[in-house]
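Questions regarding the structure given below will be posed in turn.
A single protein chain has been omitted from the complex, and every remaining protein chain is retained in its original position.
And then subunit A:
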């Protein structure tokens, strides 16, 4: 019976990459995997790879391909996310690593680019997108000015930047909500790792099984990390959270289904990566966060370190395969969930293809603390919101201090999209409804994609929870993307439309000028006035001429 139900969640974290130091001096590369059981017989597998290096080192584990791109485009900090599926916060609780490593559906990219002015920043941003597009086999080059925004409240740099360089940094953010994330993006991701998926925990990342997950995210974060001495390195963090499951019916609450690594990923871990740092008591390779009463069987050659009753960690042997097997447990164990700071959902309202509305429902689950966050919306230009219709309503009494601040940059047709950032304060236990109306533009027929009637993907809204004191983003949440259907023309009609419209114009021109340029005369005043008599006259004249000609010339045949 293969009624396995393991919505497993994998997280890949590509860790800081330090460029410029000798390999032996630093712990250049580390990797670990955290397996966590989630309610509904789901497993979250979070992979985290951290590499350090500098630009000019020839012996670094930091991938040169990426380092060159960053250097070329003067990018000081980079965050690139590939996400597929939906993180079900109601069922799974808060995301690991404070949601920092997960992006919105599709591809999301933001970077701090060093430039003197906006136009230079745009040029470098384009360079960066085009280069990353080639490196990751993704359509990142389609992040043009209409999909790029410059958020003002939602993001803060995570790395160490000197105050002088911070002034020259430009934050640019782009999304491709329609991009399907697949194996072709995974392969370049693995290539950035020192062991390239041949050994270590990255050997689990097999494209055949990985994309069966209910939710997964692949993220690459590069940031400069400085020591006290002022020596700076680049740190790359690569993460891949992954939540999978193929449940045919809801089994949760009855039994905890059995699972094993090799069943979930189609293969065991092929030993440890020899390039990673030597594992210590703290830095272990694989950790399993699961109820204490569940027994775990592991393959030979690994060492177990029990950090807490619910967190069991393992150090892998370099040359031996490693697998974890968990047998079935009944009745199922209860998993305590930590709720996220905000539950967010967003949907389209209204009907018809002319206009519509957006409703975001934002709920603060906490019973005692107020939450403050920035709601960021990046809309395509063909969706034209009316800001004067923006309304923020709260379930109970009207509280005027909910909206703290609004930043709005309206769209320009075919040049840039709309950017809306709203800073909100939601009291404990309250639900806020954020509504606005928009109008849908009609596009030129060449601007529609081949499947125009499928609709257009609208990028997920980004909710950044702010720290009350520092006003910096501490947690981020993405809503799902939306599908917006636009009115479509008839794509088979260009010639017909050109011909018919031109006919009407020609008719107007012809009839008006016909009346303007001709003189009036009485019908009886015209010699041979009617058309028929005119034609008859011409025929007669022609016949008379023939007769004359025939009479004077001799026959030739």
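Rule of thumb we're sticking to: a residue touches a chain if its C-beta (ideal position, glycine included) is under 8 Å from a C-beta of that chain, and two chains touch if they have at least 3 such contacts; residues count from 1.
Here is the rule we use: contacts and distances are computed from a predicted model.
The protein name that UniProt records for the chain not on display, among "NEDD8-activating enzyme E1 regulatory subunit", "PIG-U-domain-containing protein", "LAMI_0H02718g1_1" or "Ribonuclease P protein subunit p29", is "PIG-U-domain-containing protein".
In the complete complex, the hidden chain is touched by one of A:116, A:278, A:515 or A:532, namely A:515.
Considering the whole complex, the residue from A:166, A:226, A:483 or A:498 that touches the absent chain is A:498. By the touch rule set out above, subunit A reaches the unshown chain at residues 351-355, 381, 384, 386-388, 408, 410-414, 439, 441-446, 487-490, 493-494, 497-498, 500-501, 504-505, 507-509, 511-524, 526, 529.
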